[in-house]
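Before I ask anything, let me first share the structure, which is written out below as structure tokens.
Excluded from the complex is one protein chain; the other protein chains are retained at their positions.
Right after this comes subunit A.
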Amino acid sequence: MPDPLLSVHDFSIVYDVDPPVEAVKNVTLELQRGEILGLAGESGCGKTTLAYGLQRLLRAPAVITSGSVTFHDASGVDIDVNALDIEEMRRFRWDKISMVFQGAMNALNPVTTIGAQLDDVFQVHRPDLNRRERRAACEELLELVAVGRERIRSYPHELSGGMRQRVMIAMALALRPQLMVMDEPTTALDVLVQREILRQISQLRHEFGFSVIFITHDLPLLLEISDRIAVMRNGEIIELAPARELWEQPQHEYTKTLLASFPRLTGERGVLVR
């Protein structure tokens, strides 16, 4: 029985420059509770714009021209994201939907400790916690992602890329959101660290039951971790299917091309050679 968490209907985003760029065109998709939805596509196809648009994080000249985003909260209330005012939007962000960004190197503020940056989230969203409770929560988060509580006073430049990305994941977990949007979280990392981070994400997901929208151009990776995969091209979702189905019977030509473009270890062309 379907239990949707997020419904996106006819969602379009235009970059209002000359000539206007239609970055996202009439996207409709439904995300189930606890699901990992992969969003694949080449660079510039609108994946990130779509993800930012869901939280209204885009700045001018990007304009949301049509569509609705509805968040079906665990409490049973449906939240129309586009109807929230600025203050409600601010409180919605991170509390319901958190994000992990692609550049782990640049996503942390270089001049404050990671502890302070974790603490920030609690200060703003959980003002009734006192200093000691916040500190305990930050330490617990760092333990959770295996960075270790003793790192709480470290600065980002003192950590490796993998550790920084773990800190970002800890930050994204802070308020126990129902949805985590991951925008190429492992792209800047080598394959070993990438593997470790992915294992951690899936383990945390089992523990806390959040849904994930996983954005990447690495289709084989998505085939492995996601429940369903949406393939995007030129701002449109051209194919949306369960991972296995997409792998076994890709419908769209572009999907077939994408799948065929990844080399195998043995040197044959394509993950799928038929």
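Operating definition for what follows: a residue touches a chain if its C-beta (ideal position, glycine included) is under 8 Å from a C-beta of that chain, and two chains touch if they have at least 3 such contacts; residues count from 1.
Just so we're on the same page, contacts and distances are computed from a predicted model.
Q: So one subunit is absent here. Using its UniProt record, which name fits best from "Peptide ABC transporter permease", "Acyl-CoA dehydrogenase", "MxaC protein" or "Tryptophan synthase beta chain"?
A: Looking only at the record, the undisplayed chain corresponds to "Peptide ABC transporter permease".
Q: Return the single residue from A:39, A:81, A:99 or A:138 that touches the missing chain.
A: Considering the complete complex, A:99 is the one touching the chain left out.
Q: Out of A:120, A:139, A:196 or A:227, point to the residue that touches the absent chain in the complete complex.
A: A:120
Q: Quick one: say which of A:28, A:109, A:160 or A:203 touches the chain that got left out.
A: A:109
Q: Go through subunit A and note every residue touching the omitted chain.
A: Within subunit A, the residues that touch the unshown chain are 52, 55, 57, 60, 90-95, 98-99, 101, 103, 106-111, 113, 120-121, 124-125, 155, 157, 168, 171.
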